[in-house]
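Below you'll find the structure, written out as structure tokens, and then a few comments.
With one protein chain withheld, the remaining protein chains of the complex are depicted in position.
Entry: chain A
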Amino acid sequence: MQMQRLLLSTYFLFSPERRTANMAASGGRTVGSFLWKCGNCCFNFNTVSSNLTRQVLSRQLCVSAVLHRKNLAAAGPEKFSEEFIKKQVEEFNIGKRHLANMMGEDPETFTQGDINRSIAYLFPSGLFDKKAKPLMKHPDEDTFTKALAVEKHQDRLRGKDLFTQDAKQISLVGSRWLLKEELEELLVETISEHDYARFIQLMERLLSLPYCSVEEDFVQRYRRQLEIQSSKQQVQPLQYDQHGVAYSTGDGRRKTATGTVLLRDSGSGSISINGTNYVHYFPVLQDREQLMFPLHFMGVLGRFDMQCSVSGGGHSSQAGALRLAISRAMLSFLSEGQVETMRQAGLLTPDPRIKERKKPGQEGARRKFTWKKR
């Protein structure tokens, strides 16, 4: 590129007479003569001149008749090259002139509106879809108009500083779509299941488009807020015994074990289970850790005094039952936010896992009888 610019600058330095004389000569020879004259050029003129001479030569060579007979089928489907588009434009122009002659109008002043009217007159179509009707348009217009229009619109918005890619999204987290019954209530008519499914599909598609936040009100009309789960927890009020010490009870179950806990706000941190110390009752570390879990999570390890009673199940399920009982008893001492964190830590859900039943035809819940080939 720089060499070409250098070439051009040297070209224009020369006097106009020389320029015109040189322009008359052919391209390749001009370049060569120049460079002999300026001489300071550092680039290799050989390659440039040889390219140009090669082009000149290829134009002057006669092409043999064999090359004209091309195998059209082997070339594949017609590709959108420059020549193809030029051919289509020529054909369009010729066709326009023919159409003008047919309609008895002047081919020079035949506009696109005239073409449309003539086509509609000559090929009356009973089809409803406008795109299915016969049309005749200039090849260049039809492909790019829509894309160009969109780009123009975006440029206009950019000029006014309104075009921002980071549009805000509608927050969908705490809500759900209307159920079928609710939608029927809203529209005061019955809907089939297919219609409801289609409705949900269209709303989801609306949400997937950019700038959907413009229609936030419309979308929110068809959504209902989900209830906040922590509001469903039943928190017993605190009770006070004769010395003024606050206490509360809780009970929990896990598998077949049931446990009850009396939590007293005395500040010693002693735990007794069925009359014995918890260290003796639960020799396994894991079970003691489970007892401590709710207290350690809320950071109140040494504050409460616990009297527990538990029966049924094995050591692990008894520990789990007591953990649930302790968490429930602690709820009366905690604030709303702390109740929510306890729930999110998984301390307040009763564990629904039980022993899976044995099925007929099998030895156990999963184990099958020994497979005998015969």
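We adopt the following convention: a residue touches a chain if its C-beta (ideal position, glycine included) is under 8 Å from a C-beta of that chain, and two chains touch if they have at least 3 such contacts; residues count from 1.
Keep in mind that, in the parts below, contacts and distances are computed from a predicted model.
Trainee: Going by UniProt, what is the name of the one chain that was not included in the view, given "Ribosome biogenesis protein BRX1 homolog", "DNA-directed RNA polymerases I and III subunit RPAC1", "Integrator complex subunit 3" or "Small ribosomal subunit protein uS7m"?
Mentor: Per the UniProt record, the undisplayed chain of the complex is "Small ribosomal subunit protein uS7m".
Trainee: Using the document's definition of touch, tell me which of A:L99, A:I115, A:A257 or A:L347 contacts the absent chain.
Mentor: If we include the chain that is not displayed, A:L347 is the one touching it.
Trainee: Which one touches the absent chain: A:E105, A:E181 or A:D195?
Mentor: The one listed residue touching the chain not shown is A:E181.
Trainee: So one chain is hidden, and I want to know which residue out of A:A147, A:L162, A:L209 or A:I228 touches that hidden chain in the complete assembly.
Mentor: That would be A:I228, which touches the missing chain.
Trainee: In the full complex, which bits of chain A touch the chain not displayed? Write them out.
Mentor: 171, 173-174, 179, 181-182, 224, 226-230, 284-286, 289-290, 292-293, 296-297, 299, 316, 319-320, 324, 340-341, 343-347, 349-354
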